[in-house]
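What follows is a structure written as structure tokens; I'll ask about it next.
Apart from one protein chain that is not included, each protein chain of the complex appears where it belongs.
Coming up: chain A.
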């Protein structure tokens, strides 16, 4: 009785707050928790039943771990895992450094109008679809009419078949990713910098600290919690590759596969024609499990060294 009263009392006390999180809660309930039940499809050979979706799930045959096999049957398993992890690691590290750098630079620009202009300019690519970005890249890299080859031809260098030369692609992919993502990510850090108490800087200036010293001793330490959180969140998605980036930008060129094939494109190639829902669910479940483990693990490490920066 008392517990119930306390519970409802709590609800009553926090009703405004609870009301505010309600839409988000519902969203997660419907789009993240409810579909989780579908995980069982990963262990079934999905066949249609005339009584609809639920009946199809119930009536499909259990097949144990068979659906996971295709991910590991060839040595491609190693290549796609390596590509996914290394590219994402590069995106996280280089992206973090560049975004923070941009945020600091933007916050230090005195002319605020100009700062807003730069910010918007950097922000824009984020809103382009990967298909469009793929064509941007193509207009640079096309071997017949691409800008890059024409510029190189102007300086007497030999033209390069960009879409069949593997060695350039790790760099190209990272550059394209940064171009698209850095502007957006820097906004988060910029907001955090704006939230830093100005009196700290004033005090530092009175003590005679230079700009660089201010950045090193005030801005960066105060950014650390948000840096850690953003990085931890990114680590949780380290097993999800950006499908658009790896599929559209290299124009699905077969000769580049050993450096552009990632888990998401591999699953797509393997299943687009067979439409085996069981296998694609298995791949999604595998990615989620690895991501979950990685978040737990990295959070554990962070907590060990700096309890306040950890997520939980």
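Just so we're on the same page, a residue touches a chain if its C-beta (ideal position, glycine included) is under 8 Å from a C-beta of that chain, and two chains touch if they have at least 3 such contacts; residues count from 1.
Note that in this section contacts and distances are computed from a predicted model.
For the chain that is left out, the UniProt protein name among "ABC transporter substrate-binding protein", "L-aspartate oxidase", "Acyl-CoA dehydrogenase" or "Spore maturation protein B" is "ABC transporter substrate-binding protein". Contact with the chain that does not appear here is found for just one residue of A:11, A:34 or A:124, A:34.
Per the touch definition above, the residue from A:9, A:153 or A:254 contacting the chain not shown is A:254. Although one chain is not displayed, its contacts with chain A can still be listed: residues 21, 28, 31-36, 38-39, 41, 45-56, 66-67, 69-70, 73-76, 142-144, 161, 163-164, 225, 229, 232-233, 236-237, 240, 251-255, 257, 261, 266, 269-277, 279-281, 283-285, 287-288, 291-292, 295, 308, 311-312.
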